[in-house]
Every structure is written in structure tokens, then in C-alpha cells.
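Every protein chain except one is present and positioned as in the full complex.
Now for subunit A:
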Amino acid sequence: MQYTEIMVRYGELSTKGKNKRNFIDSLGRNVRKALHDFTELKVHADRDRMHIALNGDDAQKVMDRLKLVFGIQNFSPSIRVPQDMDAVYETAIAMMKAQFKPGMTFKVYTRRSDHQYEYDTNEINDMLGGQILDHVDGIQVKMKHPDIVLRVEVRTNGIFLSSETIQGAGGLPVGTAGKGMLMLSGGIDSPVAGYLGMKRGVDMEMVHFFSPPYTSEQALAKAKQLASTLASYSGSVKFIQIPFTEIQEEIKEKVPEGYLMTVQRRLMMRLMDAITRQRHGKAIFNGESLGQVASQTMDSMIAINDVTTLPVLRPVISMDKTEIIKIAEEIDTYNLSIMPFEDCCTIFAPPAPKTHPKLDRSRSYEERIDVEGLMQRALDGIKISEIKPGENYMNAQEDVFAELL
């Protein structure tokens, strides 16, 4: 089937009242960004639907990209024919034959925005349904839950036929919720948290703490690779790496073992607070899941959250590990996440961290270290880079290898 247009139906944003225009504009921008390397197509973001006129671009490739854009409920590839019923019959029959398997049922569903057209919706349903029954052997009509719904839209510039509806990613257009900062470790949970935040419209920046030589270059590359995977949902992301070695060494030296983890997390949260304000973000995101590890109990959260007044959002807080893994597999981060490199959360992890740290003790142990100086040096050492989908950080020699292969 040579599709001529893709019709995109909006998600919840159509219920958003006066913000609607803003949402539609954002979605239009995001779709254009996702499709920027298709040179021929045109994106028209209208009030009710978005129409992408393909002008010869590859429908399948365009749809593969659209599947990743948040704010799209579903979409249908369609074929435009002239306002002439014979042309409608011919194309519709070919479409049905391509999809039909013995035993399948169908119905025709017509909408008409061109009210001048000579037939009304019922007449078109009737006439076209009859033609299909005559020409597709064995097909039957069924009004409730048919296998194939043939959608017909009569518009002034032609009649549009589609028989397939493909689920979009749902959610809200990235950027409509403002900017957030994700604590991206390299484990399974944080990329999922980032994905879920982006799905609700957050323009997410990826913050990664790294501690050479205790963490390897490979661990940093892995975090960047995860960021690149997440960038598929927004076109590109900022990757912010914060050096954490000095802080970890200092804490290890001065803080009692039971509170190593808690104080370390407090410093991370302080740095998150600073960088989020610096970059005009509105919230901190992380991959904490209640009770999963020592730092993720409610007592730990009290002791750690103490250092910031920004909202700390935890999209996977109530999920079981298996539920998180399921999403990680769907968004293609799982296989990366399980690659065995030490990250800064696992080094210096005490054998028995406090699962119920006390707030006052956390505060007083933290006073043993030079918080201000350490933070300043860490912030001075920050590196920010732009990461795009499809980039390869794990396999630095990809191009050299491509030559060999």
C-alpha cells in the first residue's frame, strides 16, 4: 500500500481546555523534530488532528518514529483519493484484500467534513460496504467489534481511507510540563523513571555522578548510552556529569560506616538541588522504589530529602522490580542496565547501611565534612554534553569495525 498521509489523533491533551493550543504547538514541534530528516513530508497540527502529508516519504519509517512521540494517542496511515466513488471503491477493495484473512469481519465508518459532497455518511457506508462485500470473498459485516474498521473521511481536498489504527506512546508532549533533572545511575530503575517523567511531558536532563578511578570509563559510557536511548523520546537530551570522587573519599574517611550511604545521598541531593536551580529546572526525578534498598525506606527519604525544598519525584516508587523490568525491556534500556559495571552507588557501599537513619544524626555526621567546599569543587568540575538518539558510546570503535565488516 502506498500511503499518502498519516492521520494522528491527540492524547489527553484534547481535554486540556485553554492550554490546548500550547499542547498542540508543542506536539507539532516535537513531531517535526522527530521527523526532521524526512525532507518531503509536511506536518499540519490542526485543532482536532494532526495530518502528516507524506509527499512520497516512507510511511513505515515515519510511523516507527511516531511511535516514540509522547502526546499521540494513535495514528492511521491513509490513502488520499479524489472525491470520486469509483476511486474510493478501487482503493478500499485493495486495502481490504491486503488485510483480509478468512473469517474476518469489517465495517465502514465514514466522517464528512466537506458537507457539500454529494453523498452523506450513511450513503457512503452503504455503497462502499456493498462494494466490499461483492469483491472480497468471504468477508462479513459486523457492527460491534469488527476485525477491520475501514475509516473514510471526506474532506474538501479529497477522500481519505484508512483501515489500520496504530497505538501511539500516549502521555503528554515532552516540554509541556517544564524541565526536570533525572538522577541517572546506570541501573535498571532510573532510566525507567526518566522515561515515565518524559511521558508526562517533562523536558528531562540527565545527571550522572561518576567517581573515577572507582568507577570505570565504561560505567560513564553506559550512562551516556542510556541517555541516548531515552533521547529517542525527545530528540535529544542534555547529559550532565558531576565528579563525585572527592566527596566519596571524604565521607568514607569521616563518617561512621552506618551513615556512609545516607550522608553520601544527602550530598548528591544537595548537588541536584544546586544544578536544578542553576538550570531553571522545577523538580528532581529519581528511580527510587519504596523499600527496595536501604536508601529507599521512608526514614531514609526523610534523612535525604531534608537538604532540598524542590519536589523530588519518584515515578517508580510503588512499582515492584518485575514491573520496572518490564518497562525497561519495552524501552530497550534493560540489556544496557544489566551490564556489570560498578557505579558510584555501589562502591563504598557499607555491608550494613542503616535502613532507618535518624535525621539529626545524619545532619551532625554531615557537619564533619566541608560541605560547601566539596560542593563548589564538584560543581566547578561539571561537564555538560548534548546526547542524541542512535549515538554509540559503548562501542567507541563502531566505525572502525564497520569498515572491517
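Heads up, the rule we're going with is that contacts are C-beta pairs under 8 Å (C-beta built on N, C-alpha and C of every residue); 3 or more make two chains touch, one makes a residue touch a chain; residues count from 1.
Note that in this section contacts and distances are computed from a predicted model.
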{"item": "Undepicted complex member, UniProt protein name, chosen from \"Cysteine desulfurase family protein\", \"Ribose transport system permease protein\", \"Biotinylated protein TB7.3\" or \"ABC transporter\"", "value": "\"Cysteine desulfurase family protein\""}
{"item": "Contact with the hidden chain (one of A:Q140, A:N157, A:Q278 or A:N395)", "value": "A:N395"}
{"item": "Contact footprint on subunit A, counting only the chain that is left out", "value": "217-218, 394-395, 397-398, 401-402, 404-405"}
